[in-house]
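This report refers to the structure that appears directly beneath it.
With one protein chain withheld, the remaining protein chains of the complex are depicted in position.
Each chain gets a letter, A and B, in the order it is written, and its residues are counted from 1.
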Amino acid sequence: MTETGVAISIDRVRKSFGDVHAVDGISLDIAEGEFITLLGPSGCGKTTTMRMIAGFEEPDDGTILLRGTDVVGVPPNKREVNMCFQQYALFPHMDVEKNIEYGLKLKKVPKGDRQKIVGEMLEIVGLAGMQARKPNQLSGGQQQRVALARALVNQPAALLLDEPLGALDVKLRKAMQLELKRIQHELNTTFVYVTHDQDEALSMSDRIAVMNQGVIEQLGAPREVYEQPATPFVADFVGVLNAMDVRVDEVAGEDLVMKVSDRDRIVVPVGPAGIDAGIGSSLLVAVRPERVELIVGEPTTNSGSRLSGTVRQVVYLGTLTQFYVDTAIGKRLIVHRLSDDRSSAVSEGDEVVLTWARDDAAVLSGVS
Amino acid sequence: MATDTTTDAPPEARVDIEAPPRRRKRGSWRATSGLLATPMIWLIVFFVAPVVMVGLYSVGALTLLRLDDYLSLEHWQFFLASDTYLGLFWKSVRMSLGVSITAVLLAYPVAYLLALIAGTRKYTLLLVIIVPFLTSYLLRVLAWRVILNPQGVFQSFLRSIDVLGPEQQLDWMYNSTFAIYLVLSYVWVPFVALPIFVSLESLDHHMLEASSDLGASRLRTFWTVTLPLSLPGVAAGFIFVFIPTIGEYVTPQLVGGPDGFMFGSAITSAFTAGLDWQFGSAMAMFLIFAVAVLLAVFGRFLNVRSVAE
Partner (left out) sequence: MNVAVSNNGRRWLWGTFWLLVVFLYAPLAILLIFSFNDREFVSFPWEGFTLRWYRTFLDNPAILSSLRTSLEVASITAVATTVLAIPASIALVRRRFVGKGLVSGMMLAPLVIPLVVLGIALLILFNAIGIPFSPITISIGHIVIALPFAILTLAPRLERIPAALEEASRDLGAGWLTTFRQITFPLMAPAIFSAFLLSFVISFDEIVIASFIAGKEVTFPVYLYSQLRLPRQLPQVIAVAVVILLVSAVVVITAELLRRVTDRRLEAATTAQEEEVATA
C-alpha cells in the first residue's frame, strides 16, 4: 500500500470508558476503494473504532489519519467520512428526498443540482421515484437503502457502516449484501463495515479485521481468516471448527506429523503459523467441518491427515448434513457434507475414515 | 500473511502528529458546560444561595433589619426549647403523615385497577384522575370551602331538606382537623396515584400468573408479590405528599380555622405579623433539615422518573 492509496490510517489508538478498555491499541491501514470489515462479538471494540473514525468518540491515545490528515479533535461534521447507522437513523420528520439532500443542503449545493443528485442516488440504490415517502412508509430494506443514499450522496472518503443489516430478516440480508457490494463496486468508495456476523464478513469483504477485547486478533482476506485462523478466538468466532491437541512425533520436510496409530495420523504444515515446533512439541490444530472428507471404507489418497472413527450422530441441516464422529484420538469431530446420496448412506454407528488435506489444517497456537 | 495484525507496524512509517490528549476532551467539556451553565447558575443564585442565606441569617451571620441580632444562636435556642413551636412542628408532621396515608389508601385500589385490570383504557382513565390535579390548587381548596362552611352548599342543602335545623350546624365539618385532612387528601390523591400506577404497571403479569400457578390465592399473591413490588411506588407517592405538606399553611388556614395553625403558619407569621425574621429563618432551616433527613431515609425510593411520565 502506498501512502496515497490509504484512505484511513489508524495508529495505536486506545479508548477507555471508565475502567473498560474498549479499544486497546489498534493499528490499521485501509486502502482507497477497499471493503474492510471489523468483525467481532459485541463489546469487542469494533463499533467504538468506527465511531472514532467518524468523530463521535475521541481516542485517548493514538492517531487517526483521513487521507493523510490527522482528524483527532475534528468534530464529525468536519470529517470527510459518512456513516450508515445501525437503525438507519433516518430523520422521521423528513421525507426521503429531504433526508438524502440533507448533507448537500449543508454544503450549499443549489436546489436544482440537489434534486438531480438525489434522483441519481435513488437510482443507484434502487428506489427511483420514492422521493416523497416518509421513512415510516418504507420497509426496512428500503430504509436501509435511503440511509445508504443519504450517506453516499456527499461522496465521502469512506463510508462507515455499523451493522447496517442487523435489523433485516435473513432473506433480505442476503440480498442487501449483494446490493451493498454492487454499490461499493459501482461508486468505488471505501467501505468500513462493522458486523458480528461472520457470514456477512466473509461474503463481502476484501479484508477482515477480527477483533476481540479491544485488539485486532487477525487481519486478512476472508479466505485466510477462515481457513488459517491465527488464534483460537478467531477460529472459534469465525465458524464451527474442530480443534485438536496434536503432539508432533515427526518432522518430514514441510510437514509436522502426529502418528495416532499405524494408519491414523495428523499432518500439519510447518509454514503459515511460523511456529517453531520441533518433535515432542504440542500444537492446537483446527480444521473446518466442511474440509473433512468422510469415507466409508478405505480412502484413495494417502497424503494429509487420516483418522478413523465411529459415527455417533447424524443431523440433517437441509443442504448440509452434520456428522459427529468419535475419532481415534479420543476427540469427537464435526463433519459437514452436502446432503447427497453418498452422505445419506452413512448412518449412526458406522465405522468411517476422516481425511483432510495438509493445508486445510490450521495451527492455532503452540501449546508448549 | 495470515497472522499480520499490523499492531506491530513500525511507527516511523507514519506521519506522526502527536496530539496532546487534553485537546480531545476540551471540546466535549465545553459543550456540556455550555448547556449546563445558565440553568445551574440560575439555581445557584436563586435557589442554593438564598437557602444558605436563610441559614446564615438565622444565626445572625447576616443581618437585614434594625433589630436583628448579630451572631447569635438565641433564636435557635428559643425555638428548640419552645414546646409551642416544636409542638407546631410535630402537629404539622402528624398532619402530613395522616394526609399521606389517607391519600395512599385512596389511590392504591384505583392505581391497582387501572394498572392491572382496566386494559387498554387505562391511560385515558388515568388522565381522568390526574386532570383535577393539574387545575388550580387554590381553586380546588376554594371549592371545598364553599361546600363545607356552615353557610355553604352542603349544610344549606341539609337545612333546605330539614335534616338540619335553621340554627343548627355541623361543627366538625368546617374549621376542623377533619376539613384539613379531607381537603389535603383530596388535593393529593391524583398525584399519589401516578407513581403507584407506574410501579404496578411495570409488574410482570406473568409473575402474578406464576404465583397463582404455584397455588397461591389472589389475596396471597397480592400480599406476597404485588404489594411488595409496588412498595417503591407507594413510598414515592407517600414522600411526594409528605414533604410539601409539612410546610403547608394555606389550606389549613382556609378550611381549618384555629385548628389550622401549622408550623408553616408560624414561619409565615414570623415574617408577616411578627417581623421576627431571624426566628422565622431558624424555623425554616429546621424544616429544611427535617426534609433532608426524610430524603436521606426514603430517598432511594424516589425514582423521580416514575412521577414524570
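As a convention for this text, contacts are C-beta pairs under 8 Å (C-beta built on N, C-alpha and C of every residue); 3 or more make two chains touch, one makes a residue touch a chain.
On a predicted model such as this, the values are computed, not experimentally measured, just so you know.
Trainee: Among the chains included here, which ones are touched by the excluded chain in the whole complex?
Mentor: In the entire complex, chains touched by the missing one are A, B.
Trainee: Among B:77, B:151 or B:202, single out the residue that touches the unshown chain.
Mentor: Per the contact definition at the top, the residue touching the missing chain is B:151.
Trainee: Sort through B:137, B:172 or B:223 and give me the one touching the missing partner chain.
Mentor: Among B:137, B:172 or B:223, only B:137 touches the chain that is not shown.
Trainee: With the missing chain put back, one of B:176, B:199 or B:221 would touch it. Which one?
Mentor: B:221
Trainee: In the full complex, which of A:33, A:76 or A:289 touches the chain missing from this view?
Mentor: Going through A:33, A:76 or A:289 one by one, A:76 is the residue touching the chain not shown.
Trainee: If the missing chain were put back, which residues of subunit A would it touch?
Mentor: The missing chain touches subunit A at positions 54-56, 75-79, 81-83, 85-93, 102-103, 106-107, 134-136, 139-143, 145, 150-151, 154, 167-169, 171-172, 175.
Trainee: For subunit B, which residues touch the unseen chain?
Mentor: 28-29, 31-32, 34-36, 38-40, 42-43, 46-51, 53-54, 57, 62, 64, 106, 109-110, 112-114, 116-117, 123, 125, 127-129, 131-132, 134-140, 142-147, 151-153, 155-157, 159-160, 186, 189-190, 205, 208-209, 211-212, 218, 221, 226, 240, 243-244, 246-247, 249-250, 254, 264, 267-268, 271, 277, 280-281, 284, 287-288, 291, 295, 304-305, 307-309
As a convention for this text, only the chains that are shown with their structure count from here on.
Trainee: Subunit A to subunit B: how many Å between their CA centres?
Mentor: 55
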